[in-house]
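For reference, the structure I am asking about is given below.
With one protein chain withheld, the remaining protein chains of the complex are depicted in position.
Per-chain numbering from 1; labels A and B assigned in written order.
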Amino acid sequence: MSEARRAILARIRAQLARPPSAEEAARHDVAARLARTAPVLIPARAQLEGEARIALFCEKARTLGCAIERLPDLGALSGAVLAALRRHNLPLELVRAADPLLDAAALEAEPLLSVRIGVPEESDAVGLTVALAGVAETGTIMLASSRARPTLLAFLPETSLVVLPCAWIKGSYEEAWAMLRALPGWPPRSVNLVTGPSRTGDIPPSIELGAHGPKRLILFLIDRIG
Amino acid sequence: MEPLSLAFRERAARALHDPVLATAMQRLERGWQAARARAAADLPEFEALRDAAVAIKDHVLANLDLYLEEFERRFTAAGGVIHWARDAAEARAIILDICRRAKARTVTKSKSMVAEEIGLNAYLEAQGLRVIETDLGEYIIQLAGDVPSHLVGPAVHMTRERIAELFAKAHGGPPKQDSAALVAEARQVLRQRYLEADVGITGANFLIAETGSIVTVTNEGNAELTQGLPKVHIALTGIEKIVPTVAEAFVFLRLLARSATGQEFSAYTTFLTGPKREDERDGPQEMHLVLLDNGRSRMLGGPFREMLRCIRCGACMNHCPVYLAAGGHAYGWVYVGPMGSVLTPHFVGIDKSWPLPNASTFCGRCEEVCPVRIPLPKLMRLWREEAHKRGLAPPAARVGLTLWAFFARRPALYRLATRLAMAALGALGRRRGRFSRLPFASGWTVSREFPAPQGPTFTAQWRAARGAKG
Partner (left out) sequence: MADSPRVALFVTCLVDLFRPSVGWAAVALLEAAGCRVEVPEPQVCCGQPAFNSGDRRTTEDLARQLIPALEPFDYVVAPSGSCAGMLRRHFPELFEGDPAWSARARAVAAKSFELVSFLVEVRGMRVPPGRFSGRVTYHDSCSGLRELGIKDQPRRLLRAMSGLELIEMEGCEVCCGFGGTFCVKYPEISTKMVDDKAARAEASGAELLLAGDLGCLMNIAGRLARRGSNMQVRHVAEVLAGRLDAPPIAQSRG
């Protein structure tokens, strides 16, 4: 199909009719643009700090239908997960990411909870993973795929549990992306910006949750890690 | 899909008597219009973002060849396979070929207007593949054997009762009564399809040259399951969808959902860069991207270049009084509303679609709300010029225009003729001040009284009172 490629690019060039003398400058322009990672425009609302930023994140996420539990440290996670599963009448079993944060939370030590590590199956009702960032601007969480964190954990099970350290909550998408960029293996195969549970308005008159992705999104915000 | 746009007037007239459609259109007007206004007002930087978006798109379009090459290089480096398609037939053949090589029997699809544009489903089905739409709206349309009537809400014209019937027929069991139960039923059925699928086809809202990534945006999460569960992922999109960097993509992402449904952000925005990595435990083994031209490159050189800025948000139709009266199906092809009235002639030819650019009062609301400030009325007017050149208007309109132009070009004759005509009409209409029926004006008087002229024209009165000056 390289013939089609040639033909399309030739058509584009014919239409643009860029003079040969401008070619060099255009290439330079494009290269410079691609090297520029600075944000274009960050809304004022995203430029909050500290508790105010966390508060905006929580307000936005709750409005969208997320449940939020704030925990002092990872030690409190297993108890909070157990309580959340009970509250929603869910089986006390889950499949989780092999993330070091979750290892540190020692969920397996909770005798009532059955925990598997790996990729979720159709039969898994609850998935637990870690977000790499939060975005206060719209109450969004940023997930990134890796060997440890299969993407499907936050999509296949009907209930999605996500751990997010408070310190990783940023104001804007751009700041969150900058965190990601600093990690090894960037860019990850799949980056998911998740803003509330799955929803649909396709069957009138109401908005319904859980169309394909999770019906329930429960966020555990951790004040102190490590 | 064979265009039915020449029958716009008849199809629209029928749609006006459809109470179900009227209710649906009212939902758009009261729901999405209001939500968009709120979302725009809640973000003081909204107008600045629109300006930035226009500048980015204009820059990309002026350098589209270079950006496509840059994108291709990075997309390929990440392990993706790129396929260039000059037209719809080529795109369909490429996709079929990938499916065949994957020995695919079942294909899942998330919503893609480009797939509608190339008539992908019918083609793949004719080749023996089982194609399942996963966006709930598209799935409903597919069950009904219908076509989308809106860019964002393809089944916006359907009632819950009708959807319940369709589901009962397709899935068995009695029709469910409430939306939640219907959504749960679809979820359960489509789960099985995701797991059975050998190939998943998605669209792409943006292509990012900086990283070689494609971006999908959904509210249901169906794109992630469509591309994440089968072995092979095929993304299909137009060559105009490029943005230079991730930072620039966020400008568009801040505008897209706000303009479309008034949400601040859609539930799922996903950046995909290549197939499953060696050490990963999930993700597709192959990732293909079909880049479609289909006439887009032709728009670059001329006055229609601005149309290539379109990000398919649907704001123009949500705010168009003609769309809200006629509904999407009246437009008779894939793209509807004001953006469709500009695009359809490009794809199917103006001779098969000239009623569409004429189906506007030029009220300008579409341009007012377009996040990338496309001058839609101006572009529709350009199509009217093309239609006029080719003599495509209905005979009555042409005769009327010619007659009017004959007098308008001859001011003295015009004065005389209008003075006599208005004096006569004024005398006839004096008693009631209006006419209920007038020859040559039945299009008006069928539903409106025709106000009678006061009699003497203003210019005649002015001449008499103040003398001719200037």
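In the analysis below, contacts are C-beta pairs under 8 Å (C-beta built on N, C-alpha and C of every residue); 3 or more make two chains touch, one makes a residue touch a chain.
Computed from a predicted model, the values in this text were never measured in an experiment.
S.K.: Looking at the whole complex, which visible chains does the left-out chain touch?
M.R.: So, spelled out: the chain left out of view touches B.
S.K.: Of the residues B:A55, B:A122 or B:L401, which one touches the chain left out of the display?
M.R.: Spelled out, the listed residue whose C-beta touches the missing chain is B:L401.
S.K.: Please pick, from B:G31, B:G79, B:P175 or B:P321, the residue that touches the omitted chain in the full complex.
M.R.: B:P321
S.K.: Name every residue on chain B in touch with the hidden partner chain.
M.R.: Residues of chain B in touch with the missing chain: 9, 12-13, 16, 321-322, 325-326, 358-365, 367-368, 381, 383-389, 393-394, 397, 401, 404-405, 407-409, 411-412, 414, 418, 422, 430-434, 436, 441, 443-444, 446-454, 456-459, 461-462, 466, 468-470.
We take it that only the chains that are shown with their structure count from here on.
S.K.: Hey, how far is the Cα centre of chain A from the one of chain B, in Å?
M.R.: Whole-Å distance between the two chain centres: 30.
S.K.: Tell me, which parts of chain A touch chain B in their complex?
M.R.: So the residues of chain A in touch with chain B come to 1-2, 4-5, 7-9, 11-17, 26-27, 29-30, 33-34, 36-41, 43-45, 60, 64, 118-119, 122, 137-138, 140, 145-147, 150-152, 155-156, 172-174, 177, 185, 187-206, 208, 210-214.
S.K.: Would you tell me which residues of chain B are touching chain A in their complex?
M.R.: Against chain A, chain B makes touches at 24, 27, 43-45, 48-49, 52, 56, 59, 62-70, 78, 83-86, 90, 94, 134-137, 140, 153, 155, 158-160, 163, 179-180, 182-184, 186-187, 190-191, 195, 209-211, 213, 219-222, 224-225, 228-229, 239, 244-248, 250-251, 253-254, 261, 264-277, 279-283, 291, 293, 297-298, 300-302.
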